[in-house]
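With one protein chain removed, the remaining protein chains of the complex are shown where they sit.
Chain naming follows the written order as A and B, and within any one chain the residues start at number 1.
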C-alpha cells in the first residue's frame, strides 16, 4: 500500500499558488481551531465568567471545573460505559465485517448481489424509523429469554455494531479486492483452508483497511445520542447522553461541559491522530490499479 | 494438511464464542429480577409480606444535579427501608430523558414501579393507560384524598376521572423583584397589575439593565405564562370537550401581551428570545434584569450568590387591580406528581412507598430540601415553609392558581403553541412587527396541526 509518499513538487510553484495555499490553509485552521480554543479557555473559567460576555483572553484561570466535573455527574462511570460499549461494538463490527467482506470479495455465490445491496441500503434507514420497534423487540427478547438487551450494554453494543457494519463491509471488500488473489491461492497451496488464508494472508495485508474501518466504527458509536437516550439507564448511560446532565434544573455548567468534553475527547483524539496514517492508507483501498 | 485448516477455523470460532461470552458476562448485569412479592389485590397488605421486596423508583431532577438528588433521596429511602423492609432502587433521570423513558416504558410494559412525572403530563400519561388510577380505595392506603390541596389534586389527571398520580411537590409562579433596583428607580411598591409592570419595567430599563427577563425560547415556560394571561381574560385553551381553542381573541391578546415584553414595550432584552437554559435566573440574580416570573426559585437564586433579603416575591400581576376568580388567577399549578406504573408486580410495596413519600413528615423534609411547597396541607404549617417568599407562593397556590388544561393532547399543545410563541419572540427580537394578525396566524397554524381528539 502506498503510505504518505512525500513527493517533491514536479516543478517550482508560482507565487499565486503559494499565496493561495497560505491564505486558504490559515483560514481553514482558524475555522477548525477556534471552537477548540473556546472549549479549552471556557473550561478554565469560573461559572460566572463563562456566563458573561466572551473574552478571548480569560482574566483569571481556574482548574476548579476539572475537579467539579467528577462530582456533578458520574462522569467516570459514563466514560467507562462508553469505552466498553464502543470498543466492543467496534471489535464485533470489524470481525463481522472481515468475514462478510472476505466472502463478498472472494466468492461468487447465490444472493451475493442481494446481500451487498440490502446491507448497504440499511445505511439509509432513518434511525427514527426503527428506534421504537427495536426497543420493543429488545424488551420482548428480554421477556421471553431472560436475556436483557434493553437498558444493557449488550443491547447497545449489538445496535451500534450494525450501524457501522454496512460501510465497513463495503470498505473492506474494496480493500480485499486490492489484495492479489494469488496470495491466498498460494496460502492454500501451502495447505491453509479458506479461513487460514483469510487470517494468515489477507488480514495481515489489510491492516490499514481494518484500522480505518475500526476508527470509523468507533466514532460512529462514540457520538450516538438518539438510541442511547432511550435504551440506556443510569448504570449503562454513555457519555454522549450523560454530558447533557451538566445542564440541570438550576444552571448550565458551561465550564464543566467544556472541561468534561476535553477530558473525554483527549484519549479519543490522541488515538485517532496516532492512527491517521493507517487511516489514509486504509481509505486508499481499492483505488490501487 | 486438512488439520491445519480445521484447527485455524476452530480457533477462530472459539475466539469468537469466547469473546461473545465475555461480553455477555460483562453486560448481563442490570436486570433486576428480584424476589417477586405478592401482587396483592389492593387491600391493606400484611407488612411482613412486603419485607424483602425491591421496587424501582424513577425520580425527576429537582436539585442542583442528579448526584445531589440521589444523595438527598437515598437518605430518605434508607429510612423507608428501615421501617418497612422494602428496598427502593433509585434512578434519578434528567428532564431531557424522562418523558422518553416513561414513553418507552409505557409502550413495552417494562418500567419502574413508582415514578415522578411533571404534573402537566398527567392527563396525557393517563390517556395511555400505563399508570395506575388512584381511586378512593387506593387513596385510602395513603391516608385519603383530602390530605392534599385541591388544586394539586386537580393537576393529577383529567376532570371526572380518577387521578393518575398523587401530588408530591408543589410550586407556583411568583413575581421576583430586585429591591435595590426598584429603590434606585424610585419605585415604592412592586407592580400589581400588568400596566404597572410595564410602566415600572420601562423605568427600570436603562443602561444595559432591563425591567424583566423572560425565558423566550422555552416552550413550557411560554405555555405557563400565556395560560395565565388567557385565564385572566376568562379564556381557556381547550373547550369542555377537549377541542383546542387557540385562536380566540383573548388567546391572541394573551400571547401578544406576553411577547410585547420584548416587542412593543421593550422591557425585556431582545436576547431573552433565545433563552432556554434558565438564563433568566442568571440575569435576575446578577442584576441584569429587575424582575422575573418564576416558580419557587430561591435555591437557584441563592446558587448565583443573591441573598434572600435582596429580592422580594409577590403574586404575578393581574389585568385590573383586585381581580378575583378567573381574572385573579396568577399562576398555573406547577409541581411534580408521583405515579405507580400499572404493570408493577409490587403494587402493595409501591403504595407503601407513595404513602411514605406523602406522609406529613417526609413532605416537610423533601419539600424543605427542594424549596418547594408541600401539597399535603398539614405539612405546610411547618416553619420551613413560613419564609416570606414561600408564604406568598403557598398563598398563590391556595387562592389564585389554576391547573393547566388536563387534556390528553396537552403535550401537543406544549409542543405546538410553545414553539409558536418562541418564533414570535424571535420575530420581535429580529425587529419584525408582532401584530394581532401575526399572532393569530401563528396560533391558527398550531391549532390546525392538533390531532382530532
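Operating definition for what follows: a contact is a pair of C-beta atoms (placed from the backbone, for glycine too) under 8 Å apart; a residue touches a chain by one contact, two chains touch by 3 or more.
What we mean here is this: contacts and distances are computed from a predicted model.
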| item | value |
| --- | --- |
| Record-based protein name (UniProt) of the chain missing from this complex, from "Carbohydrate ABC transporter membrane protein 1, CUT1 family", "ATP synthase subunit a", "Carbon monoxide dehydrogenase" or "Sarcosine oxidase subunit alpha" | "Carbohydrate ABC transporter membrane protein 1, CUT1 family" |
| Residue of B:226, B:297 or B:426 touching the missing chain in the full complex | B:426 |
| Residue ranges of chain A at the interface with the undisplayed chain | 2, 4-11, 13-14, 16-17, 20-21, 24-25, 28-29, 31-36, 38-39, 42, 51-54, 95-97, 99-100, 102-103, 105-109, 112, 115-134, 136-137, 158-159, 161-162, 165-167, 169-171, 174-175, 177, 181, 184-185, 188-189, 191, 194, 197, 212, 216, 219, 222-223, 225-226, 239-240, 243-244, 254, 257-258, 261-262, 264-265, 268-269, 272-273, 276, 279-289 |
| Footprint left on chain B by the chain that the document does not show | 1-2, 16, 100, 103, 106-107, 109, 124, 127-130, 217, 219, 269-271, 273-274, 276, 342, 408, 411-412, 415, 418-419, 422-423, 425-427, 429-430, 445, 448-449, 451 |
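By definition in this document, only the chains that are shown with their structure count from here on.
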| item | value |
| --- | --- |
| Contacting residues of chain B [partner chain A, same complex] | 1-2, 4-6, 8-9, 12, 16, 19-20, 23-24, 26-31, 33, 61-67, 91-97, 100-101, 104, 107-110, 277-279, 281-282, 286, 299-300, 303-304 |
| In the complex with chain B, residue positions of chain A that touch it | 48, 51, 71-74, 84, 88, 91-92, 95, 132, 135-136, 139, 142-143, 146-148, 150-154, 157, 191-196, 199-200, 229-230, 233-236, 241, 244-245, 247-252 |
